[in-house]
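Input: a single structure, listed below in structure tokens.
Heads up, one of the protein chains got dropped from this complex, but the rest are sitting where they should.
Right, subunit A next:
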Amino acid sequence: MAGRWSTENPLKSVLPRNASALALDCTGKLALLAGHQSFDIVKLDNLPIVKPICVSRKGKMKTDVTAAEWNPHDAEKLQFATISNQVAEIYNSNQGDDWILEHTLKAHTRNVSDLNWSVFDPCLLATCSADTYTYLWDTRTPKKPCMEFSAIAGAGQVKWNKKNPDTLATVHEGGIRLWDKKKGNQTVHCISAHPSTIYGLDWSPVEENYLATAAQDGTAKIWDITDSAKCKDELRTDSALWRIRYAPFGDGIITLMLPQIRQVDKMLFLWSQSDLSLPVFSFTGHEDNILDFHWRKMREDSTDYQLVTWSRDRKLLVWRVEPHIQRLCGVDTPDVMEMHSSGDLDALSAPPSLSHSSGTATPTQGSIQNGHGFIGESPHLLDGGVSTSPEENKMGITLDQELSRLQVPVRDVMVDKIDRVNRTCVLVCTVGKNLTELGLIFPEMYPVQAIPHFKVVSSNCIRDLITQENLIKSLQETCYHQLEIGKPCIEACTKQLSALMDAIILSGQSNLSVTTNRPVPPSLRHNYGGMMDGNVPFPKTCGARFCGVDKLIVFSRPSISKKGGVGFLGTPKALSALSVSTISSEVRSLGTYYKDRERKQKRTGRHRRKSGGQETGQTSNFSRSFLALCDVSLLLPIHHNLAESYKIIPDDIPLMCSLNTKAAAAIGRSDLVQTWSMVAHACVSNLSPSSDPDQTPWAYHPFGRNLIMSLFEHYCNIHDVQMLAMLCCIFKPHLHHSNTVYSQMSKPFVYSNDSSDSAVFRRQWSSNSLSSLININLADADDDYKFNEQRDPQEEEMEQHHNCKQLLDPSKARQYDQFLLSYAEILFRWKLLDQRAQVLQRLTNPNHPVRNLLNFSDLIVSCYNCRKSSPSIRCDSCRRYKFQCSICHLMVKGCSFFCLVCGHGGHVTHMMNWFQLESLCPTGCGCECELKTKKELEKSIALTPQGLG
């Protein structure tokens, strides 16, 4: 007897019947092998004696079981669930001998792909399906799912978190979605994990937030769901991975390859998460493809771990994972000594070498290797030491595997009547009321050297033989193409069939002009077809945008038919539509997509034209969009010409009104002529209010404020911001004495500390005091300014009178300011800067960020003191203000005016006074500042706001 650890080669038992799924119960005593006809329940303790209890399956539809799982809870330990086709079934037994079908869970509309019992709730089962839904079932209410989660792509796997009773994960093609039972049908989190389909998923039994995925691209990744930006760890193999499961000991993790043609021996690897560069162990011994594996539940205190595997040749193997293997996965095993002492050491040259690190779990000696299934396999074999022909490497899977993991990517095609024994299946394609059944027979050489045979079984839309032949020919081409690139055929066929049937049905004619190999210019080849395309919206190829003030830019696809909308096909939602409708594996451009669609529409509309030769190089023409710039000024209430000709003369309102009446008349706006004439009447001098508070002001007359308000209301309704702003200009009371825009700019400074201007200040506060005195929040006002609480009643009366005599409601001052600001913005876009300045001058509360934009993004100011340049107004190094006034030689803190050419300038008032008399720079540099700055401004309009602000 050799060493105990190595002679315990897997218990090998052969079962009488084929089965496609393996499940182990929570006691570790029973194994379920679910097959086509019946279930075999095997008592693991009795092995290798196999006396399975056979439970024959009910119902007519005896299809392969995709997966099976025992209820993991002790209370329900004699209950198991299976999935096949579109239903899940729950079987139960009272005593362990008589198994009855307890519930049939029907809700999915496509094949159910996976199931999982909740680890926390014995009544809760999750199933997921290619129909994109994941359902939760309560076994007490099996009539319908108790909760549903929907995604865009079909779900391939569903697994409950092993630590958190609410979280579950599903995989959809290359992405992982996390759901929370409490949050309902809303993805909690989405991870785009792999660039190819994920087949295997497992949660860590230790860490709540860790899960592992295994994918077709041969990689497996460990994720921390709280930080999903990138995977925690990754392992790579050179062939597609089918399953991944955490080991119940240490940091071990087990991967199962997708079955290869001849390479049946090296499929199952054990890895240690501490170093995923190489596997620490390989389970070799099976003579055929391993279909599934599970860990057997052992006693709590046991350090004995057993792995049960099931292969296609009906062999059930039980492997014992020896302590030294566990040690490779970071388990501190106490019984190494025992192992050494009890065993014969003749075959034990390996353990010492095995134990030191994962990477060297190698070359266990020949004496062990021979005749024992349980060996440490040389990991480097993974990297190409295996002698397989290139075809086998490319063709990763067998027909069985292809069929069992098949996820049909298009909605209108179903794969039915799968017969694995005779290697046949039927594709059922339903487009509207048109049903076509296509039989597929897979020769023995498929998928390595042969393509399937096709036969139209029945169809209510293809009647003539020529169409049938064309259809089959096209599908065959697809298959040959798939064969060449080493990929399975069924999925590609379903896509192609769907596209072809669309074409056939829409055209109603027999010649299929679907060309499979039309070359696309390289520049049009896109990277469409990523795994996330299901979320990416379908590209917009037509649009309209308002730009500037009165322009509309319109772009659209060129269309061939003048009359669109015949036999209309809806526009797809997601970008994945492009790749789904792709003929063969070629990725389409949008141009060809629309061309094909156009053609289909035409056919339906019987707008056929005589075919006149194959179009060549038309793709680019077709892809060229139409783009036009439109003028929409006639639709808008505002007008560029009016903006130019309107005058704002606050000191002479009647003159202003008459000039503007003429301006409106000049462009033929009689409605505006009326308004201006009326406004002129409202402004005549004998209506102006007297200063005596005892006289009722004109504003209180029915034609006073009411009339003006109704004007405002009207122009608000038609969104005529131009007129609204002009009305504000007329009816706003004069607040400030100065007329220059520059002094406006300095007002914020005045407010904060200049007591001489307190009249203005108080007036503004007082209107506040009428309504919401308490709410005033003196943010950072000077504290020494006291609010006058005991005010002179007469003063108060005067203020009230002042508010009352205004034609505009002073409480709406902010809104009026906004009209002015909006109009100023439009004038800016029109580059009418003088008008803009005049409008801004009328603001009540100029303390608005628009005019405080003192950032010199384009101007660099150099400090007069230390000559260092920076865009700020204070020098960064000497902390002083940078400007010195050329006239008074003091620092300029607030508003400044300076020449853009010579750079000299100073306080606005000083400069204004100077240039009223002089034309040359006050410093005597000889620069004609006014003239040159004006030219400079005209040259670069972008600088203007800084120049003014």
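Operating definition for what follows: contacts are C-beta pairs under 8 Å (C-beta built on N, C-alpha and C of every residue); 3 or more make two chains touch, one makes a residue touch a chain; residues count from 1.
As a convention for this text, contacts and distances are computed from a predicted model.
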The chain missing from this complex carries, among "NADPH-dependent diflavin oxidoreductase 1", "LANO_0F07008g1_1", "Elongator complex protein 6" or "Protein SEC13 homolog", the UniProt name "Protein SEC13 homolog"
Which listed residue, A:Ser302, A:Ser556 or A:Ser710, touches the chain dropped from view? A:Ser556
Among A:Cys716, A:Leu920 or A:Leu937, the residue in touch with the chain that has been omitted: A:Cys716
In the whole complex, of A:Lys51, A:Lys473 or A:Lys573, the residue touching the missing chain would be A:Lys573
